[in-house]
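Handing you a structure now.
One protein chain omitted, others in place.
== subunit A ==
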Amino acid sequence: MNKICAKLLSVKGGLYIGALLFTLLMIKLTWFTEMHMYDVQCQASAFDLAHLQEGELLRGDMLLQLIEQNGRLSLAYYSAFDEPIREYAIFEGELVTMHSGSLTYDYNVNMTDYKFAEVSHLNDYLLHELNLDSLKLGQLFPQSIQVIEADLERHFLVIKFSPSNQLWACKILP
């Protein structure tokens, strides 16, 4: 017993203990650090200059709900421009990588459901936001979401979509 204690207290033993603790810390950080994206809801006033009505820009409201469960992302967009037309588009995604330093989440996303009007403002907006030429059901595309501002105490988050460079200020859902 004394021999074991003496060995542990030696400089070499101290180094081994340090290396062991360091390894355990790395394992803990790698496997148990929370990696999931925050569930958020975001609202926006939207203005569409692409579809002017009698020279006037078109006003509407947009809602984005982002929920992640076990690495699966659910992205739901709702918009209301012309009464009584309501549009929506639902996307699902799989988390590919999480860059913890830059708080960027890389997903592979595809559209699973939608309802667009004949002249769709939401469809046009999503082409900008998701950096796509067209939207099709089941079409898989990469999408990164970066947390650029976070205040968890006040349930507040700002996210940036990449590569489109679109921002949303959001409320973190409980």
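The working rule: a contact is a pair of C-beta atoms (placed from the backbone, for glycine too) under 8 Å apart; a residue touches a chain by one contact, two chains touch by 3 or more; residues count from 1.
Here is the rule we go by: contacts and distances are computed from a predicted model.
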Listed names "ABC transporter ATP-binding protein", "Phosphate transport system permease protein PstA", "Multisubunit sodium/proton antiporter, MrpB subunit" or "Helix-turn-helix domain-containing protein", matching UniProt entry of the absent chain: "Helix-turn-helix domain-containing protein"
Given A:P84, A:G101, A:G138 or A:P174, the one touching the chain that is not displayed: A:G101
Contacting the left-out chain in the complete assembly, out of A:L24, A:A50 or A:L140: A:A50
Residues from subunit A at the interface with the omitted partner, ascending: 2, 6, 9-15, 18-19, 22, 25-26, 29-30, 33, 42-50, 57, 62, 100-103, 121, 124-125, 128-129, 131, 146-151, 154-156, 158, 160, 163-169
